[in-house]
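Please see the structure below; I have some questions.
Removed: one protein chain of the complex. Kept in place: all other protein chains.
Right after this comes subunit A.
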Amino acid sequence: MPFGNTHNNFKLNYKVEEEFPDLSKHNNHMAKALTKEIYGKLRDKQTPSGYTLDDVIQTGVDNPGHPFIMTVGCVAGDEESYEVFKDLLDPIISDRHGGYKSTDKHKTDLNFENLKGGDDLDPNYVLSSRVRTGRSIKGYTLPPHNSRGERRAIEKLAVEALTSLDGEFKGKYYPLKSMTDAEQEQLISDHFLFDKPVSPLLTCAGMARDWPDARGIWHNDSKTFLVWVNEEDHLRVISMQKGGNMREVFRRFCVGLQKIEEIFKKHNHGFMWNEHLGYILTCPSNLGTGLRGGVHVKLPKLSTHAKFEEILTRLRLQKRGTGGVDTASVGGVFDISNADRLGSSEVDQVQLVVDGVKLMVEMEKKLEKGEAIDSMIPAQK
């Protein structure tokens, strides 16, 4: 919370055992990593902006999780959280990101020309293509922690940057609190509008405070490049279009991001980034590239094949329903995207999506003809 260190020093009058949360029924990364020793070591620390260990873990304490789905269970309140609380966050990052070590370096590559292919995914199967990431603006605390004043300053800076874009990126900002009914209807039809978070994973982390103050959506006139301001991250940047031309989507993504970053740098507020963790975002699961590149693809036969899950795992991909995270698939159409975020570059991750989806569409076609696909099953990437 943006309210100083929230009662933290007062809690230090109690012993560790008295304050330690009851995590006996919990299944999330935080519950797995947080021992009494670590709690004892970190509980009297705070970041320069006053974020504390209890702030970091509150969402994980309040949301025990699900036996089958391992949520992260903690958030950062600012850039420094990942340093000050590294004794807790490093093991979580390692667990969530395939064994990533605290000494590893993350590669950033936003040069879309390094992507091979990606412009020829069969539009009879691939209905739409999309790449999203998040960006945090240096010098401000993150959504779980920021004050109204900070959030408004972020919005102001973001709007200044975005409205200065031109050409294919010329567009308009729609603040959530003053959009008209007509604008709202249109944004819903375009599948652009984000609403006040209802997920307790987000609300328990303080991210819905002061809604809808300083929240809004910017998009370009052609509706192919979209930025969410002050939802779960300072900025969420999305490039999307119908059909299977992922290459074009990625090109626009990279170019747009770089243009925006230049403008922020000019204002002495570049993006939060370091060579160990890549782009710094609110949730540890989005560190690195913060990138989710995906398609909506028709795979009615392949999705019911016994080896579907294994194929996805080997391709380093994940499936979601067409409503996004935690939704079910409709009519055999799946959202297929990269599973990794940290330890591989943007180009690497989009390449996996492009190659993987191409292969799966070929498998689908084979299954349609009644042929077997066993010989096509790939090795672990």
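Following the convention adopted for this analysis, contacts are C-beta pairs under 8 Å (C-beta built on N, C-alpha and C of every residue); 3 or more make two chains touch, one makes a residue touch a chain; residues count from 1.
Note that in this section contacts and distances are computed from a predicted model.
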| item | value |
| --- | --- |
| Listed names "Small RNA 2'-O-methyltransferase", "Creatine kinase S-type, mitochondrial", "Glycine cleavage system H protein" or "Proteasome maturation factor UMP1", matching UniProt entry of the absent chain | "Creatine kinase S-type, mitochondrial" |
| Absent-chain contact - pick from A:N27, A:Q186 or A:T203 | A:T203 |
| Of A:R152, A:K259, A:R314 or A:K381, the residue in touch with the unshown chain | A:R152 |
| Option from A:Q58, A:S128, A:N286 or A:S344 whose C-beta touches the chain left out | A:Q58 |
| Those residues of subunit A which, in the complete complex, touch the missing chain | 1-11, 13-15, 18-22, 46-50, 54, 58, 61-62, 147-150, 152-153, 177, 203-204, 208-211, 213 |
